[in-house]
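The complex is shown incomplete by one protein chain, all other protein chains being positioned as in the whole.
Let's look at subunit A:
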Amino acid sequence: MNNFGLDIARLGFPYHHSALSDPCPRVCEAKVAKLEQLKTIGRELAMGSQGGWGQTKEFLDLVKSIGEARSKAEEDRIVLREIDTLRRRLADPDVPRRRMKEYLIRLVYVEMLGHDASFGHIHAVKMTHDESLAVKRTGYLAVTLFLSDDHDLIILIVNTIQKDLRSDNYLVVSAALVAVCKLINEETIPAVLPQVVELLGHPKEAVRKKAVMALHRFYQRSPASVAHLVSNFKKKLCDPDPGVMGATLCPLFDLISADTNSYKDLIVSLISILKQVAERRLPKTYDYHQMPAPFIQIKLLKILALLGSGDKEASGHMYTVLGDIFRKAEHSTNIGNAILYECICCVSSIYPNPKSIEAAAAATSKFLKSESHNLKYMGIDALSRLIKINPDIAEEHQLAVIDCLEDPDDTLKRKTFELLYKMTKSTNVEVIVDRMIDYMISINDSHYKTEIASRCVELAEQYAPSNQWFIQTMNKVFEHAGDLVNIRVAHNLMRLIAEGFGGEDESADSQLRSSAVDSYLRILGEPKLPSVFLQVICWVLGEYGTADGRYSASYIIGKLCDVAEAHLSDDTVKAYAISSIMKICSFEIAAGRKLEILPECQSLIDELSASHSTDLQQRAYELQALLGLNSGAVEAVMPSDASCEDFEVDRSLSFLNSFVQQSIEKGAQPYIPENERSGIVDIGNFKGQYQQEASTHSLRFEAYELPKPSVIPPPTFEPSIPLSATTDLVPVPEPTAYTKDAHRASTKMPSSTDALSADVGVRLRLDGVQKKWGKPTYSSSPSASSSTSSASQNATNGLTHTDGGGGSVSLQTRETSHDSRRQQQAEVSAEKQRLAASLFGASSVAKAEKKPPTAAQKAPKAAAATKEKAATTTTTTVPSTPPPDLLDLGDPTSSDTPLDDPFKQLEGLLGSTAAASPGIINPPAAPASKAPDLMAIFTEAPTGVSHSSIDPGLSEIYSINKSSHIVATKKGPNSQDALQKDATARQVGVTPTGNNPNLFRDLLG
C-alpha cells in the first residue's frame, strides 16, 4: 500500500480540549479499508476542486506526486523538476495571465516546501501591476510570501501599492494594505503614510481596520514616523465598528507600553469599553464559544495592566470591572480560562487590592488543580506572578507545584523551574539549585541549558549559604555547561576562592582553597572539560596548588602540563597552564627549595616558545627568564598569594619628574601633548560623525541640515604607560580581569546555619490540594462531613494526610490491610513532603532565621548542634512558655494540622469556592480562631493517631521504622499541653515554628 501521505480525515472539532488529544483506537484491517476508501474520496475531492477552483491537471498532479513521495529525496527530485519546468515556462514572454497566476501559486508551493524560487520573485512583482483583481491578489499574495521587508524588489512595488491604495475598489485597497503590512520598511514608510492615514476614514470598516493595523506596523518599524498620529488612534477607539476598535487596541498597546504616562486619560474609556464588552453589548457575531468578544477583552486587560501598574488611582477604577469578569468567568472553556489568566496577570500588575488578589488566587488554584496540563501550566505562570505580591499564596499549592516539577512534560517542568527561580530565598536555594542542576544535566537543548545555567549561577551568587557550597555548585555548572556560561562567572569564582570569606578567619580560607584544589585535581581526571572551567582549574592550581604543602610542586606541574597537552588547540587554556606553572616554579624558588624541571614541562616550554601565538611565546620566555633569577628577585616578581593585591600603577610617571626637570634645565624642549600640537584637528570628532552617519544609513526624504561648527571635546589624553619593572613579568589576563571584577559587590554569604534551618520548620499545607494517591478527592472526605463519632472522624482525617486514602474506613482495618501499600506511599509522600518543606518551609522559618547568631553557627552539621539550635529557636520564638523538653517540639505542627482540617471539612460543606479563601489571606489565623472548640475533638482522638499527622520528619521515620509508635505514645499525653501552648502562642501572635524533623531522627536513632 503506498503511502499516499494525504490524510483526508476531517479536522475534527475538539471543542473541549481534553478531547483534543484523545486517541481514537481502530482496528487495523478496518483502517486499511478505510484508508482505501478515503483515498477514493480524496481523489474525487481533488477532481471536484479542480473544476471549482480552476486549477490545471498539472498542478494537481504536482501536489499529488509530492503527497505520494515516500522520502525527502524523492520529494526533492519532484520539486527540482518542477522548478525547472517553472523556470522555462516563466521565461516565455507571452504566458496567458491565468496560467501565470497558477505558475505563481506553484512557485509559492515550491517555496513553502523549502526550496529556492527566487527566480520567480520578479514575476510576482510584475503580477501586482495587473489590473484584474484576481491576478493582482495572487501577485500580492506571492509577494508577501516571497519577500521580506528588506528585499531589493520592494522599491519596485511601492509605486503599485501607492496606486492601489487610491483605488475605488475596497478589495484592491485591502489587498494593497495587506502587502503594506508585510513589505513596507522604514525607508518606504513616508511614501505610503499619507495615503494610509487617509484610509482611516474609509467608508468600509475592513479597510479602516487594515489601515489601523498598517499604522501599527509602521509604528513598530519606526516609532517616529507615526508619533503625530496618536490622536487618530484614540479617535479610532470610538469607531462604530467593533472590529476597527479591536484592531486599534494593537497599536495602543504598543504605544502605551513605550510610554504609560501620556495615556492615563484613556483609562476611563477603556474600562467602560471593557465593561460593555463583558456585558455583551457588542454584536453577537463577536461572541466566541458563548463568551462576549474574548479576544478584545484580553487585549483590553493587557492594556489596563500596563496603565494600572504602580498607579493606585488608576487601579482603583479597575477593581470593579475585574471583579465582574472574575465572577462571570467560565472555567469550562479554554477561552474562559484565557480571560481568567489575563485577569490574573492584570491583577498582579496593577496596584494590589486584597479582594482582587483573593479572586485571582482562587482562579489560580482552580488552574493548578485542573487535570489539564495546559491549565496547570497557566496556573504555575499565574502563581509566579502572584507571589510577587504575596509570597504566601504559593504555600497552599506546595504539592501541586512539586507534582508539576516532577511531571514528565518538559514544558511544564521548565515553567515550574521558572517559578522556583522567582521564589528562591536563602533558605531554599540549595534545594532549588540542586534540582536545577540535575535538570540541566539531563537536557540537550543548548538554548535552555544556557538559560538555566545562568540562573543557577545567579541564584548561587545571590543566596549562597556557604563558600564551600558555592564552589561545589559552580564546579557542577561548569562541568556540565561550562561552554555556555559567561566568562564573568569564572572570574567571580576565581575571585571568591582568592578572597575567601573576606573575614579574619585565615584558616577557613585556606581550608576552602585546599578543598577547591582537591576537587579540581579530582575533576581533572574527567575526560571532556569545558575550556572556561579548565581556565579556572589552572588558575586555582597555580595559585594554591602547593599552598598547603600536601601536593608537591612537581605533581601539580605535571598535572598542568597534562592539561596543556590535552588541549593543544586551545590557546587560552595553554596560557593559563603555563602561567600557573610559572607561579608554582617561582613559589618554589622563592621558598628556597630546589626545583627540577620535569622533561614534559621542558618540552612544553620549548613548544610554546615556538608557538604561533605571541602571547604564549611571551609567557614561555618569561618563565625561562624567571627560572634563571635568584630567589629574592623571584619573590619580588611573583609574590605568593598576592592575587588580591592591587597594582599601583603610576600613570603620571611622577618618579621621572626630577629627570624631566633636569633635562629641561639643561635646555631640552618641554613635551607637548599630541592633541595640543598646532594644526591638529580633532580626529575623534570626525570619527564620531562618520559612525553616526553609518548607523542612520537610509534614504533621506528631508533636506540636509546646516553644517554646525564641530565642538572639540576636552582633551582626554592619557600618556601611555610603560609598565614598571615589577608588573612586567606578571601574567597579564587573569589579574586584570580579576581586578576589574574585584569592585563588584561581593556575593552575599549567609552563614551555614541558614542552610541548616532550611530543613527546619517543616510545615505542609495539604488542605485543598488534590490527593495524589487513591481516589482523586480533596482532603475533605464526604463521610467525614456528616457528624459521626468525632473520634473516628478524626482518625480517618489524620490518616488522610499520610496515605491520602480519603475513605471513612476505620483506622485499624486500614492499617492491617494496607500496611505494605501504605508504607510505600508514606515513603513517597515523605520524600515529597520533605521537598515541599525545603522549598516552601522558608516563610515559616523566616522568624527563626532572625535569631541572633550563636556560636554554633559556623559549626559543622552535627547532631549536637542541630539539637542545640532547635532549642534556641523555640525559646526565642515562644518566649512566654518555659523551655519545653525536646520531645515537645514536634507537637505544635502535628496538632496544628488536624485542627486545621475538620474546619476545612466543615467549610467544604458550605461551598467549595470558599474553602480556599481563608487560607489565602492569613493561613495561620483561620485555624487558630477555631482552635478552642476543636481541641476537645482532638483530645478524644486515640493516642495512636497523632503520629500520622503530616509532619514529614515523623512520617518519614514511620516509613523507615515502625518504632515511631514510641514517639506517638510518648507524645500522646503531651498533646493537650502542646495545644494549649499552641493557643497561647497564637494569642501572643507568634507561631511556634522551627521544629526540626531531623531532631526525632537524631534522637531516636
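Everything below uses one rule, namely that a residue touches a chain if its C-beta (ideal position, glycine included) is under 8 Å from a C-beta of that chain, and two chains touch if they have at least 3 such contacts; residues count from 1.
To be clear about the criterion, contacts and distances are computed from a predicted model.
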Per UniProt record, name of the chain withheld from view ["Adaptor AP-1 19 kDa protein", "GPI transamidase component PIG-T-like", "60S ribosomal export protein NMD3" or "ER membrane protein complex subunit 1"]: "Adaptor AP-1 19 kDa protein"
Looking at A:414, A:435 or A:559, which residue reaches the missing chain? A:414
Can you work out which residue in A:123, A:210, A:397 or A:513 touches the chain that's missing from view? A:210
Missing-chain contacts mapped onto subunit A: 3, 5-15, 17, 20-26, 31, 42, 45-46, 49, 52-53, 55, 60, 63, 67, 69-72, 105, 108-109, 111-114, 116, 132-134, 137-138, 141, 144-145, 148-150, 169, 171, 174, 178, 181-182, 186, 206, 209-210, 213-214, 216-217, 219-224, 242-243, 246-247, 250, 254, 258, 283, 285-286, 288-289, 293-296, 298, 302, 334-335, 337-338, 341-342, 345, 373-374, 376-378, 408-412, 414, 444-448, 451, 483, 696
